[in-house]
Each structure stands twice: as structure tokens, then as C-alpha cells.
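One protein chain omitted, others in place.
Should a chain be cited, it is by its letter among A, B and C, assigned in written order, with residues numbered from 1 in that chain.
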């Protein structure tokens, strides 16, 4: 196998996540609307929004600095790189070893870092409030995420996602309490990180409840498009992550035949759809929390994940 | 190489003499800082040569100074060389920075004589090869840095900081004296070489380790011995702060490694446990302090405490692995610690340089008085941002690289057999993760409120860019942050001889791995390729920009920001209103303060709301206290004060009573003799 | 002449005479502790010195050490006559015949004194049985006198009684020195101490303590106490 085919697969994966992300977001929205007995936007509305935004002029506040303008590109780039590192249809792609799970967490952290800085750049109260809350959530979610990484990496003997997926796929892990704890924690973290109910409302523009939206309030045009796309990528990333760790069915191995790859692709689509359905259902069923109850929510994830890790340290079978 | 370092130190002392003589002339500044730059450069080169070429460690050089029994012994091995690189790189940068920054110093004669002495003392500590030498230069380092802290002595705060600093430093030295006393034994074998070969009971080594942890911790800023650090580091002029935070704490870490890994053999497993717990707590508390603090330089000082905590977590892991014979894992943990020490020097120095520039440009250090500097200090903002990203452990910068290695070491720890460690390591891992998350928030806050937003005071609005020397120093270090972050393999390889010498194992060589990947243990466990990640981010970001500009709109329109429809905010005449409606740094930290700090730090937000109809302003006062103060130091100080008050009455007695003391002493001693035997 | 008398007296008798004289010095010390009037303290002090003079004279006689007679004469002349007169003068000049207060009361002081005598016996008598008896007992008695003198000094709030206490302390010293057979420099030492005492007594005048001395209470001396609060 030469260099061309793996490179192609790698690029295909990058393109795939980029292309699929808005669809996934749109699917969740539509689904949610249906569940709430609304007609909702069309499935492809997100693509249209993005296209529209890119052609619009970007309006930037008078006091904004260069950081405000480059932040969307950095947010987008880091999120995209992170999303590309998560196995979708196949493991052990050409560059999958260039970062492990910890790197993925840190890349998302970088995106958040710039998001918060950009929010503070204009000097409005909204940016501040959003960044401040985001900082608090992240200060719990990030350690929780790292603990989940520990749990998973200790079970699989590796922190490389490809290796983890392969290991899980092989069934050697079996049913473990620590993994179950990790799964619950990961779901909570994913909800928090993607700005979903009950932590944040992706559709709100009510000042007191905004977190993520408050940070991007000053963005418009192509900058906003990039940030929206990055958000969509993030949602995709988390669902892929959960899927590749806890449901690596059908995922294609290194140098697999084209049929296996196709199977992997289909399985990936199914997993994304399942994730979206679960998310929409959950979001419909639950109400948003008060901001100061959120720490308890994410804190629970941290505790669960820590417990999972501890169990692994203490016993090899739990 | 040792003689070269000795010559450099000698030259530094000479420069100190020049500083004392020429302190009041502009030439003095140029000679001292220029000279220090050259000297530090030479020493840096020597250390790099030693490390890079793998020169075999030479036997120590004995000078006929110090104690006549052993003389002053100096020897440079790989561990010294690593820390010499850290020290002299930091010193060179600080000297370069000071060439420009020193111009603004109101009383340069209070700095110039001590600055080179400080540098020389740090260098000499690193190559000292006997206990007397080590301690004399260790304390000289404290003394010189104390004198530098006292440069701005007119402020009451500085004087207090100086007192606390020197007292804590001396306490630390005293504890190290005990440690060396144990190591040397009653016959005074003070040379390190003699200590190494000595047979001693295991508990002695344990006590030495604890003493070293306390003695070194008081200099490095381990909780609860950190109280002086956030006072003294910011009180000094900024290039000194950079040296103290970036370099001097590393000298302390060197001391810990030297004593515990080298001299007090063999390690027991609980050593690692103790160090891990102290390190983890230090990391989290340090950064929590930093998050709540308002003063730019104090934030940086607290952040130093955090990073020292992280380094000690690495050292603790290394000790635990070492005690259990897992030498490769120990090498990984030690490599992570050393790498992080190097990284911390790079970004913390940059940050202090930036803080110094800000302080000079605005005369302010409080975040509540800053803001919008990105528009006025265009050049120096960039290295500040890079350093802030690096210290927040964002990939692909160097801070992330070392923390990633540390986490990899933690991932190896389930193999440790002791139950105590099994429980402690994941908990410490969680603390490290918490600290990393807080650090990101902390530096978003620091950078966001100092450089972004609108100026919160007239001084901030009138800020100006700093001078070329300062910028050069900052940019140079920030560039190194990027280089070390993107190509960590080279640094890891440079550290290999150190772990080889101390542990007999090293992290697999990174040389020759494809795409300059970092593989700490084995490819199947984990790998990280910062170079590729860097390229990916750069390429995808540029691609997005290209595509958008090619296919979408290229226009940027400027408009007022959204102020909930309140036009007054965007009115040019109402700038003050606009800047005061911004989020405040204290408000930014409020959620975290409320969630994490209300118990340990007794953080309180007291809101005073006027009754409806009242026109008085509402006010918010937030307060927090350092638990180390109210739990340890304040009671200690009050106790000493109370005893002093009580005992002081003995100064005001009559002669008769004094005679009565003599009489009593006599009677008691006589009775004692009568009962003796 | 002396030698014939010496020949008549057996060693045992000479020992017991010395013992009696030394013992009566303790008795006088107790008498001094018992006084509550300044003038009587001074009188007892004179008696103390006189007894010392006799004791030293006896030692000079039995040891056959003529130079000790100088010490005895010094005690009898200077300390038993001159100093008490001078002290009386001070007391008269300053008009302070009042009673002086003993800290803790006279009886308690006496009790402490008895304890001190017991202590010195305990300390000395358990020392080496092989030391010669004369010296040992003399030293024990001298130690008692010294301790009683110190006790006098620390229980009286009055400079004159403190001088008296110091003098009785010093008398105990001279007793010990004289009792230590063949001790060189005893005379020189006794002269030196006499000078010291004269120095202290004169110091009361010369140091211009007088103005601040109207109560002759040493507490007044300490009003300044170095550092005013």
C-alpha cells in the first residue's frame, strides 16, 4: 500500500466530518422540532445559513482588535483538526497517531480559549458573562473529560483513539463498571461542551441564560459562519467519540478492503443518526438548568469519571 | 565545563562590583546588563555543549575556599547542565530585557550591584558539589534576591514582602541544613561524593526527603510554604520577578532532585506519595489563587506556584516509579518534570516581561485598571499571547507538550503495587486536570482583561509600546516556546542523559522517528506529533481563510457594538461609561470563586443594595483569604507576639527581682547537683 | 605565746570553736532576716561582721596564718564599724527610720532561710567523705551564710538592706576563704571586696542616686527601667 491511498482516506475523513457536521446539526434541529410538534427548518437549512453568512459582509465592532478577526479561523481550524482525529468509519488512518485523546481534549480547549478571548475583546458585558460562565463550566468539564480519558486509556492500554476503538471492537474489554461510569460522564461532558440542554440552549438569545451565544454575539458574516461550523463539528466530534469508544461496531481496520470501508461508513451514519435521535429526545424531555446548578451537574460527571478511574487503579476487572 | 561556569560566576561578581561603583551612571546599566547577557550566554553555551555533546562528567574542581577540610567543590554533571541551561537562558533573556527596561528604574543603584550576584549565586548552587558550598550560595541567592526585592523599598508592601521572604528563605535554608546534617553524619562528610557512598538507615533517607521537601518547598513555593512568593515576586522589578519565578524556583527544584534522587538513596514508595500529594494540592490551590487575584504580577506569581506543583507531581511520580523499580516510567515522569521546568522558565519569564512592560506603560498592575492594550502595545502583545497560550497548556505549544508527558506518566501508574499510591495517583491526576483547566481560565482572564476590551483607566488608554530590547527578549522567549512546543523530541533527547544518570533508564530516543513524532513509551500506547498538528491547524485555518475570501465576502465593516440598544454606550463622548460597563475581572472569576473557593478560601461576595427609591450606588465587595495564613502563619505570628508581650515585661523589673532570678537559678542548680547521681 | 595556747588546745577543740563561730554567723544572718527596722538591720550587720572577724581571727590562729589577722582586722574595723556608721549616716541624712517591708513576710523568709541552710548542708555534706571535716563543715556553713545573704537581698525592697544583704553574703565568702586552709590571696580578696563595698556605699552618694532616693527604696531606682513603655 503506497502513500496515496492512505492519504486519500485521511483527506476523505477530514472532508467527511466537515461535510457531515452541518447535516447532523440540522438533523437534530429538525428532529427536535418534530418532537415538539413544530414543522422546524428543513434538513439542509444549516448549509443554507452557512452559505448565506459567507457572502454577507462581516460587521466588526469599532474597538475589535485583530485577535477578534483571526479567532474564528483558529477556532474552526482546531475544532476541525480535533474532529478529524476521531475515527469515524475507519481506524488507524495515516495521521491518526499525530494526536491521542488527550490532544483532542486540548485542541478543543484551544478553541475555547480563543472563543473566550474573542468574547472579551469587544469589551461588552455579554462577552464577559459568556466567557465567565464558559470558564466555570470548562473548569469542571475538562478535568472530567481527562478522567474519562484515563478510564478509557487504562482499559484499552493506550490513549490513541484508533487503538482504543480497535481494542473495544475486539470485545476484550467486556462489560465493566468503570466504562459504564465513563460513558455516563462522557455524555454529560458532551452535553456541556456542545452547549446543549440542560447546560445551555443553542437557540436562545435571552441575555441571562446565554453562555455560548453570549460569546459569539458580536460575530457576523463569514466569521459567524466559521464559528457555527465549528460548533457543528464539535457536536459531530462528541457523538463520533462516544460511538468510536463505546460502539465501535462496523468500524474498518487498517488497510481494510473497500467493502469494509463502505460498511464502516454506513455504520458511522447510523451511529450519528442514533446519537442525534437520542440528543433530540433528551433535549425535548428536559429543561434548562439555572447557571449555578450546572456545576453540580458537571461536577457529577467529574466524580463519576474519577470513580471510574479509581476503580481501575484498584482492581483490574471492574 | 565546570571552570567555564566558575569563570562566568567570577565575572558576574566583578560585574556586581561595577554595579556598586557605577550604579548611578547610565554606563553602569549597560555594563552590568550587557555584561550579564554575555556571561549568561557563555554559560548557556557551555551547558549546552556539555548536554548536547554528551561530555562525560568531569571530576569536581576543588577551590581552596570555604571549609578547609574539603574546600569548595564544584562539579557539573548532566543534571546541573540542564538547570544551567534553564538558568542562563532565563538570565540572558532577563539581561536583554533589562537593557531596555532598566532605563525606567528610579534607583538603579539598588539593583545593579545585586543583579549579577544573584545570577552568579544561582549558577554556583547548580554546580556546587558539597553541602557547605551549596548552602552558602543557596542563601546568597536568597540574600541577593531579597536585596533586589527591596529595590522599591518605599512601599510598605514591599518592605513587608521582603521581611516575609527573607525569613521564609532562611527557614528553608535552616531545614536544608538539617537535611545535610543528616546526610553528612556526625563526622561532617560534607562532600556530595562522600554522601552518595554512605550507608544509612532507611528512615534517615525518609527524614532527609521530608526535610528537603520542606526546605526546597519554601523556596519553590509549595503550599503551605508559598506565602512569601506572591508578595515577593511581584514586588521586585519585573526582570527580577521573571528571574525569581522563572529561574530561582527551578534552582529549588534542582536542589530537590539533587538531594532526593541523588544523595538520599534509596527511595521508599511513600516518598513519592508525599511529594505527589503536596504537588497536586499546590498546583490546584496556586492556580485558584491566581484566578481570584487582581494584580497582574501577583497572578503570575501564583501561577508559578501552580507550575511548581505540577513539576512536583512529576517528581513524585518519578520517585514512586523509582522505588518500585519501574525505571523507564520513572524516567518519563522525571523527563516530564524537567521539561516542564524548562517550559515554565520560558513562558513565565515572557509573561513577567510583558507585565513589566504593561506596568511601565500604564503605571498600573491591577487588571481592573487595564484593558485594550492590544491596540497600543501591538508588538509586545503577541509574545504575551503566545506565552499565555503556552502556560494554559494549549497544543501545539510547549506547555502542553510537557503536561502531555506528565499525563502519560500518570497513565503508567496503575502498575504501581502500593495501595496508597493506587488511590493517590488518580486523585492527583484529577487535581492536575483541574489545575490545567483553571490555568486556561486564569490566562484567558489575564490576557483578556489586560490586553483586550476597552481601557479601564486613563493610564491604560494612554499606554505606549515598550522598548526594542524588551520586545526582543519577549519575542525570543516566545519563539522558543513555539519551537519547544513543536519539536519537543529534541528537548526530550537532551534530557535523556540526566534520567540515565539518576535512574539508569531513559525515555526512548525520539531521534529518527518519522514526522518528528513524540512517542514516550511505545507507539501502541500513545503518540503525539505537535509538528503535524501545528501544520494541520495552520493549513486548515489558512484554507478556510482562502476559501472564504475567494468565494465569500471580503468586506469588513466597522460598527458600534451591541449594547442592548442603548446608544449611549457607543457614543464616543461616553467612553468612560462604555469601559465601565465591561465585565470586571473579579466578575469573571466570580462563578469559579463561588463554586470552588467559598470554603477553602472563605471567599465572600458582599452585595450592598440600596433600598428601592434610594439613589445611593449599590456596591459589591468580594474578599478571600489564604488558608495558609489563617491556619498557620497568623496564629504563629500572634503567638510570638503574645509571648513577646508577656516576656517583654521582664525588661521592666526591679533589680531585686533580677537578683531573685539569679538566686532562683542558683538554688535550682544546687538542688539539681544535690540530687545528681 | 600563741603557740603555747595552741598547744593547749586540742585539734578537736579548735575545730569546735571554729564551728561555733561559723554557726553563730548563721544565727546572726537569721537575726538580720528577722529585723524589720533599718537601723536594727545595720546594727545586726555590724554584729555579723564582728562575728566574722572573730571567726577569721580564730582561723588565723589555728592555721598559724598571720596574714589572716589583716582580714580579721578589716572585718572588725571596716565592716563592723565604718560601714555601719556610714549606713546609719545615710539613713539619718535621708530620714528613713521607717520599717522596711520584706517580700512575703518575715516568717516566710525565715522559713525559706531554713530551707536554704538545709540545702547547703545537703549539697556540701554529701560531697566526698574524704574531704577533711573542718573544711567541709566550714564550707557548708559559709554556703548557708551566702545563700541567706542572697535571700536578704531578694526579699527586701530597700537599697540599704540590700547592701546589708550583700555584705553578709560577702562575709560568708570571707568565712569560706579563711576556712579553706592555705588558700592564697585571701587577704587580697578581702581587701578587694571591702573596696567593692565601699564603692557601692559611696556609689549611693556619687551616682547622685540621692535625689531619686528619698524612699531608699530600690523600686524607685527602677522607675526608668531602660525603656519607658
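For this structure, a couple of remarks:
Here, a contact is a pair of C-beta atoms (placed from the backbone, for glycine too) under 8 Å apart; a residue touches a chain by one contact, two chains touch by 3 or more.
The criterion applied here is as follows: contacts and distances are computed from a predicted model.
One chain of the assembly is not displayed; among "Hydrogenase 4 subunit F", "NAD(P)H-flavin reductase", "ABC transporter ATP-binding protein" or "Heme exporter protein A", its UniProt protein name is "Hydrogenase 4 subunit F".
The shown chains contacted by the absent chain are B, C, with contact judged over the whole complex. Only one of B:4, B:55, B:140 or B:427 touches the chain withheld from this view, namely B:140. Checked against the hidden chain, the listed residues B:61, B:182, B:366 or B:535 yield one contact partner: B:182.
Screening B:170, B:459, B:517 or B:625 against the full complex identifies B:170 as the residue touching the chain left out. Contact with the omitted chain, checked across B:21, B:45 or B:67, is made by B:67. Mapped onto chain C, the footprint of the missing chain covers residues 123-124, 126-128, 130-132, 135, 139, 142-143, 146, 150, 153, 162, 166, 169-170, 172-173, 176-177, 180-185, 188-189, 192-193, 196, 199-200, 203, 207-209, 212, 221-222, 224-227. Even with one chain removed from view, chain B keeps its contact list with that chain: residues 64-69, 109-110, 131-132, 135-137, 139-140, 142-143, 150, 153-154, 156, 159, 162-163, 166-167, 170-171, 174, 177-178, 180-182, 184-186, 188, 190, 640-641, 643-645, 647-648, 650-651, 653, 655, 658-659, 661-662, 664-666, 669-670, 673, 676-677.
Rule of thumb we're sticking to: only the chains that are shown with their structure count from here on.
Chains that touch both chain A and chain C: B. Note on chain placement: the centre of chain A and the centre of chain C lie 99 Å apart, centres being C-alpha means. Centroids built from CA atoms put chain C at 69 Å from chain B. With centres defined as mean CA coordinates, chain B is found 35 Å away from chain A. In chain C, no residue touches two or more other chains. Residue ranges of chain B in contact with chain C, taken from their complex: 651-657, 659-660, 662-663, 666-667, 670-671, 673-674. Touching chain A in their complex are the following residues of chain B: 371-372, 374-375, 385, 389, 392-395, 400, 404, 407-408, 410-411, 413-414, 419, 422-423, 425-427, 429-430, 433-434, 436-438, 440-441, 444-445, 447-449, 452-454, 515, 517, 523-529, 532-533, 536-538, 540-542, 544-545, 548, 551-553, 555-564, 570, 578-579, 581-584, 587-592, 594-596.
Those residues of chain A lying in contact with chain B across their complex are 54-63, 65-67, 69, 73-74, 76-78, 80-81, 84, 95, 97-100, 102-103, 106-107, 109-110, 112-113, 116-117, 119-129, 131-133, 135-136, 138-143, 146-147, 150, 153-154, 157-160, 163, 207, 217-218, 221-222, 225-226, 291-292, 295, 302, 306, 309-310, 312-314.
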